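The complex appears here without one of its protein chains, the remainder shown in place.
Here the chain labels run A, B and C in written order, and each chain numbers its own residues starting at 1.
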Amino acid sequence: MEVFEKLESEVRSYVRGFPVVFDRAEGHELFDVDGNRYLDFFAGAGVLNYGHNNPALKKPLLEYIERGAITHSLDMASSAKRDFLARFHEVILKPRGLDYKVQFPGPTGTNAVEAALKLARKVTGRHNIAAFTNAFHGMTLGALAVTGNAFKRQGGGIPLGWGGTATLPFDGYLGEGVDTLDYFERLLDDTSSGLDKPAAVIVEPVQAEGGVNVASAAWLGRLREITQKHGILLIADEIQIGCGRSGNFFAFEESGIEPDMVALSKSLSGYGLPFAVTLLKPELDKWAPGEHNGTFRGHNLAMVTATAALEHFWAKKDFEAEVQKKAELVRGRLESYAKKDSRLSVRGRGLMQGLVFPQDDQASEVSKEAFSRGLVIETAGATDNVVKFLMPLTTTEQALSEGLDIVEKSADAVLGR
Amino acid sequence: MEVFEKLESEVRSYVRGFPVVFDRAEGHELFDVDGNRYLDFFAGAGVLNYGHNNPALKKPLLEYIERGAITHSLDMASSAKRDFLARFHEVILKPRGLDYKVQFPGPTGTNAVEAALKLARKVTGRHNIAAFTNAFHGMTLGALAVTGNAFKRQGGGIPLGWGGTATLPFDGYLGEGVDTLDYFERLLDDTSSGLDKPAAVIVEPVQAEGGVNVASAAWLGRLREITQKHGILLIADEIQIGCGRSGNFFAFEESGIEPDMVALSKSLSGYGLPFAVTLLKPELDKWAPGEHNGTFRGHNLAMVTATAALEHFWAKKDFEAEVQKKAELVRGRLESYAKKDSRLSVRGRGLMQGLVFPQDDQASEVSKEAFSRGLVIETAGATDNVVKFLMPLTTTEQALSEGLDIVEKSADAVLGR
Amino acid sequence: MEVFEKLESEVRSYVRGFPVVFDRAEGHELFDVDGNRYLDFFAGAGVLNYGHNNPALKKPLLEYIERGAITHSLDMASSAKRDFLARFHEVILKPRGLDYKVQFPGPTGTNAVEAALKLARKVTGRHNIAAFTNAFHGMTLGALAVTGNAFKRQGGGIPLGWGGTATLPFDGYLGEGVDTLDYFERLLDDTSSGLDKPAAVIVEPVQAEGGVNVASAAWLGRLREITQKHGILLIADEIQIGCGRSGNFFAFEESGIEPDMVALSKSLSGYGLPFAVTLLKPELDKWAPGEHNGTFRGHNLAMVTATAALEHFWAKKDFEAEVQKKAELVRGRLESYAKKDSRLSVRGRGLMQGLVFPQDDQASEVSKEAFSRGLVIETAGATDNVVKFLMPLTTTEQALSEGLDIVEKSADAVLGR
Partner (left out) sequence: MEVFEKLESEVRSYVRGFPVVFDRAEGHELFDVDGNRYLDFFAGAGVLNYGHNNPALKKPLLEYIERGAITHSLDMASSAKRDFLARFHEVILKPRGLDYKVQFPGPTGTNAVEAALKLARKVTGRHNIAAFTNAFHGMTLGALAVTGNAFKRQGGGIPLGWGGTATLPFDGYLGEGVDTLDYFERLLDDTSSGLDKPAAVIVEPVQAEGGVNVASAAWLGRLREITQKHGILLIADEIQIGCGRSGNFFAFEESGIEPDMVALSKSLSGYGLPFAVTLLKPELDKWAPGEHNGTFRGHNLAMVTATAALEHFWAKKDFEAEVQKKAELVRGRLESYAKKDSRLSVRGRGLMQGLVFPQDDQASEVSKEAFSRGLVIETAGATDNVVKFLMPLTTTEQALSEGLDIVEKSADAVLGR
């Protein structure tokens, strides 16, 4: 570990919470250099929906590399890219009745968000972007400006509201019984409200970093209606909740809405390889050639594994049902546990679930306890009071039980039971 | 190609100039799906300094994947990351007397630049960043704000000067005999100049996209002196010129300066895999843990090939000399050719050379002619009047000759000779 | 009128609604060049609380000019300025237990607001300013950025949120029974809310231009508590409601709060002469000498009339009671009228009252009707649906009746009764 302390920047973070040197990984398991095994309920912050090094993806990846196929191709055409585009259209978009053009921004989530924000401003000629309380969209300046976290925001070093960004209350933010969209609609209808009419609203259907906050289908539906009525674009940030974690490929499917743009990354390559796309309604595709670019748009290895994931998990019918079944199992266990202590609560959707603790930092303590028992699990929320369950979607039922047992024991220890 | 036209965003760019579907690649050669061969003098926009799929990197990459080693690890510790950190320190920093901490931002150049700009502002408490005419630093909003290209800037959709960014004339911008730093120094010395004292100056030692503009060693030296005198940080953007292309690992080495931060990406992984680091003087490493993060900081495959590239090319003595020798060969040929026509000129450093044409868009025409003759080569400059030579550093002398022959023939055709 | 149409900019506005050339004025009466008389229920947009050319102010003004006393003195000391400072302290601040330093910004309301915003940011080191829905604070860029009106905002020509400005719902904005400060407090308590902690909150105790919206004493009290708890400065914009219009010198007096800064202008000189001050808690007076300046800070004629107004109206006890009595009279008449038609409502405080019509632009029609009957009265609100009563505080009871009769007749005509 000395190497990291001596040579890596102080900005390093997860390595402090899980201070071992990992070497191998398989499915829902991690192994450190000393051969110790850890169960992984973090899944690379949502990158590893199909587990580590899934053999269905590993095989075509190895074959591709071995045969000397092109690795890096900028935004030139490649056979791997052609296959990905075609299969993504066939397997994901078409069956869902979705009509999107695909933009390849830089291969990270924040790049996908930046591309969407730029295009929204360019297309509408407006500057303002409305985002929600507790939103998390990325660390580059454009995305950071629509991220809620004060600690991250101050890292920007300058005021972030420059282009005009407005914060709106997320679903549930003002307590039970208050439809937070009433306020948004009031501001829009009032020409003296001070809200510059937004180019776009950006929303995570389930806020991950912000504390596992779930937008209801009804609320998302109304948000779509309001934005449509006022000619405001709707951008869905599906970076962490997308690619199946919600129980559908896109979390917004449940609500029946069709966002104008969608940002996808994390589990898109399926193998942990950097990859991202921004999906655009065809009528919004007003980019001039090269107006937004980036070197690593042509990361063919990621396209190969992404295509393999589409074939293996999404071309068949039953994957969504499997995820939903596991989600029920996890949710059931958590609710049972929470029932024992009225100070605890559970929230989440699909295989992103949060166990909410009454005190700040208690989730961090649970995470620490769990790690000492061989489980990697992270926290969420502004005050680190939510334990975030983010296991691979492919985790076996046995492993789910094993991990949940560890969390319960860890929580017992923290709560002094 | 239909797939791309139908499904990919209009923003796609290089695919329009080189409209074939690439399938395989090896060293300085590309092959399309029909088996046609192309010589590659573009090298993935500077990503492929060691050529496509270099066997010295391919082997450890395949072994790493095969043995099930961890692919994606966020910023947790991994054996691959440990090895990269240690070897980068041993092979690159130590022998050059450079003392930097390594930050892993998101795995693209623009992420590395954003991290540097954020830290510069945070550390100094100042907001302004000075950049140079014709600079190119990236497409996310923070980096775009210090990029000169008007076409790219307008893609941002909002005014980009918000945090305060100032443009300074690059070396040579005001013609022969004018030291452009006189103006910078005058502005700094004058408390009524209107220049908010910058947190940092960001500079490309050789501007690539901006037209292959070379900063002299003397000019860089003076820039370092001025910034030091005024307590302004100096950030070197070595994304395209770094990793050996200049004839040294860092292009700034020639001038003897030590920047406060360095952004590296493109050829860092050596295999075309997304990867980037921001190097920081230890005393500037004031990041709080997690203050800047990003999912794909732990792209272990890229670390494996990066380490292999260090071992294979940089741990030995003679690689720099080899590059310099090839650079002289290329430069010599270009100068001979340019001599025949007083309207042509040559500029560049190492294996980034530009052949400057008298009229706008002539370089684009040469590029098109060359492609029809089996050579991939790109242009640079605001008016596309520079043919940019950016071949792999490993290109054989024979291939260099072959490619230069094609360029000469293509230029003859465009110039009507 | 031709002169105006030909030579003055299209930006001219009130001249379009009241298209006569005014020549003389006295108390609550205006006379045009043809000798026609108009009753004035607009009072120069709140500038003429003591009526036009009040003789108690006119006399010392004439004497001052006649004796050759200094007219313009920048921010040098003058006997007139000394007298104003001393009397303002004695007559206004001391009896109310208020401890403020007096800053003379440029002699307009927007200058007073800009000075307050600059100081708030400088003192706190924070950039964000929170303002309320329907706020109106001025037309220069700093003040415009905290003004709600979309039409005015677009006149700025650039995005106005640059320094970070946040909009909060004003008292009553979300309907009966919703304390809009709950949302503000929620945002402040949540470190991931996206609200950058404000340097200051700026509030009009009664919003004039925004539609005659009254903040309750309880709401203002809670706003003061919240801001104090979080170390946020509170700026009261008393430009239109101040100098007695509310029934007290400062409208905030009723609530018992003490803002950190107060902006005063409009009726401060009492004679229609440009004048403004920014009041600062002594501990906030961190200005360096000359850090904010302006040529017309030393407008001695305005200081002479301002001092005369203090002596004549405020040094005695009964002026506030008189205003309150008249306010009751006006309010009573309006409520009686509104009772006849359930679509009408009345709101306001002191001698700023609004008669609210059900349809957009109806107030404009009433204003037009009233002018044809010899009454100058203006509208407010984003949709011009509020007739705004803003008569001189010195208007006689008879004239009040006369004007109210005209409004009722005009409203009858518009409502078709």
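Keep this in mind: contacts are C-beta pairs under 8 Å (C-beta built on N, C-alpha and C of every residue); 3 or more make two chains touch, one makes a residue touch a chain.
These numbers come from a predicted model, not from an experiment.
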item	value
Residue touching the undisplayed chain, where the options are B:Arg67, B:Arg186, B:Lys286 or B:Arg343	B:Arg186
Sole residue of B:Arg87, B:His127, B:Arg245 or B:Lys281 that reaches the chain not shown, by the stated touch rule	B:His127
Among B:Arg153, B:His230 or B:Arg373, the residue in touch with the chain that has been omitted	B:Arg153
Residue among C:Gly175, C:Pro289 or C:Gly416 touching the omitted chain	C:Pro289
Interface with the unshown chain - residue positions in subunit C	1, 3-4, 7-16, 18-26, 30, 33, 44-48, 52-53, 58, 61-62, 65-79, 81-82, 85-86, 88-89, 101-111, 114, 117-122, 127, 138-143, 145, 151-152, 154-159, 162-164, 199, 265-266, 271-274, 278, 280, 285-296, 298-299, 301
Those residues of subunit A which, in the complete complex, touch the missing chain	158-159, 162
Residue ranges of subunit B at the interface with the undisplayed chain	127-128, 131-135, 146-151, 153, 159-167, 169, 173-174, 182-183, 186-187, 190-197, 210-211, 381-383
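In this text, only the chains that are shown with their structure count from here on.
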item	value
For subunit A placed onto subunit B, the superposition rotation in degrees, Cα atoms, nearest 5	180
Distance from subunit B to subunit A - Cα centre to Cα centre, in angstrom	30
Subunit B and subunit C: spacing of chain centres that average the CA atoms, whole Å	57
For subunit A, residues that touch 2 or more chains besides their own	127, 151, 159, 162-164
